[in-house]
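Removed: one protein chain of the complex. Kept in place: all other protein chains.
Entry: subunit A
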Amino acid sequence: MEFLMAIGQYEFLQKALFTSVVVGLICGVIGSFIILRGMSLMGDAISHAVLPGVALSYAFGINFFIGAVLTGVLTAVGIGYVSQNSRIKNDTAIGILFTSAFALGIIMVTMLKSSTDLYHILFGNVLAVRSSDMWVTVGIGFVVIVTVFAFFKELLLTSFDPTIAAAYGLRNNLIHYLLMTLLTMVTVASLQTVGIVLVVAMLITPAATAYLLTDRLSIMIFLAGGFGMLSAVIGLYFSFTYNLASGATIVVVATVLFFLAFLFSRKYGVVWKSIRARQKRVELSK
């Protein structure tokens, strides 16, 4: 109740809430493809790899979005290049390149700015969201949703059956880099809400929750977006009421939702599965 009144009262809280809801939504949508393609680690990598881009953007006084997308996509391309052209496995290539980009980013930020800024970039500071940031997030959200809708068939097919996609003349690589670009944009949008370190949680946890609840990709995407938004609202409520770090609180809420699905999903939940198994045994022993 107090939370609702505060929202009506404080503009900064409205912006915070609105921004985190949009972030929750688009993280869920993109995250669905990330987990289905087995690219969770890639999600973590890209989110860390935007740091040098953010630092560069500060240095040159341009919008941090541009630099972030640049270094994010560059790292994605670099990872692809190293793993395809050497005997280094994909996860190792990811590990090497994203930590180096991140390390470079930390050095650059500490050279350019105070450590407070680094702290905010790493862990988010949703209550300090400015109007311009909010609109960048909304813009990114719009681009992401429209792109996923427009290329839904192609995203589904290249994720499910890349061989057939290629036989249909689809360029799997192009779709991959399209997704990497969207992923980078989503990461940038999430910087202020949950921060670099926890973005990956917003990408994969709501999507994984949805994955346990449905056998249809379209429904999974809606559910994942829904869980992302729900986590943002509940998380922000607890964060405001008990004065907790907002990003971390949102992530904890998302995780609680995940474990509820993990236990109680009608089809894939641990509890129902064991009940069904027991029923079967009882039935047969009669």
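Basically, a contact is a pair of C-beta atoms (placed from the backbone, for glycine too) under 8 Å apart; a residue touches a chain by one contact, two chains touch by 3 or more; residues count from 1.
Note that in this section contacts and distances are computed from a predicted model.
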- Message: Can you match the unshown chain of the complex to its UniProt protein name from these: "Manganese transporter", "YwgA family protein", "Planctomycete cytochrome C" or "ATP-binding cassette domain-containing protein"?
- Response: "Manganese transporter"
- Message: Going by the contact rule already stated, which one of A:Q14, A:T214 or A:T255 would touch the omitted chain in the full complex?
- Response: A:T214
- Which one, A:N125, A:S159, A:T209 or A:S231, makes contact with the chain that was left out? A:S159
- On subunit A, the omitted chain is touched by residues 36, 38, 150, 152-154, 156-157, 159-161, 163-164, 166-169, 211, 214-217, 219-220
